[in-house]
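Removed from the display is one protein chain of the complex; every other protein chain stays in position.
Showing subunit A:
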Amino acid sequence: MSSKMQTKRLLRELTQLKKTPCPNISLQSTDSLETWFVDIKGVDNTLYANENFTLQFKFTREYPIEAPEVTFIGNVPLHPHVYSNGHICLSILYQYWTPVLTVDGICLSILSMLSSCEKKELPRKNDVYIKKAGPSPKDTAWIFDDGTV
């Protein structure tokens, strides 16, 4: 299901991404306009240099008024804010979403979150979380207590 606003904006973002790609971000496939797979590559001179990850974006029909659902799939980075099921604890994906954020903006935020990491480790209570969490991280009541990222 899509809405006019969602379709028009996603098509604009798609054109923009193809025309002026951002470094370390590349569109993998967009078989359907509602689900995108975006490859991101760890930034040089960071703990994730040369590592490749894939982000899955699912857009509801209310996008961009509503945030997309963004998760890591496949190879999930070992990071204190990324649970081993691919869910990402990042405020702009949930309570701090605003409709002026874009796919490349989200990818940049995630790259910057990875780049600022000083120690590769699982989030606290990763095991508890992945047992309790539903399929969508948007259903999780997130608490953002780390102001350093």
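Assorted remarks:
What we mean here is this: contacts are C-beta pairs under 8 Å (C-beta built on N, C-alpha and C of every residue); 3 or more make two chains touch, one makes a residue touch a chain; residues count from 1.
Just so we're on the same page, contacts and distances are computed from a predicted model.
UniProt records the chain missing from this view under the protein name "Anaphase-promoting complex subunit 11", selected from "Elongator complex protein 6", "Anaphase-promoting complex subunit 11", "Translation initiation factor eIF2B subunit epsilon" or "Large ribosomal subunit protein mL44". The chain not shown here is touched by just one of A:F37, A:W97 or A:F144, and that residue is A:W97. Only one residue in the set A:L33, A:A49, A:I65 or A:V128 touches the chain that does not appear here, and it is A:I65. Only one of A:M5, A:V43, A:L108 or A:A133 touches the chain withheld from this view, namely A:M5. As for the chain not pictured, it touches subunit A at residues 4-5, 8-9, 12-13, 64-66, 95-100, 102.
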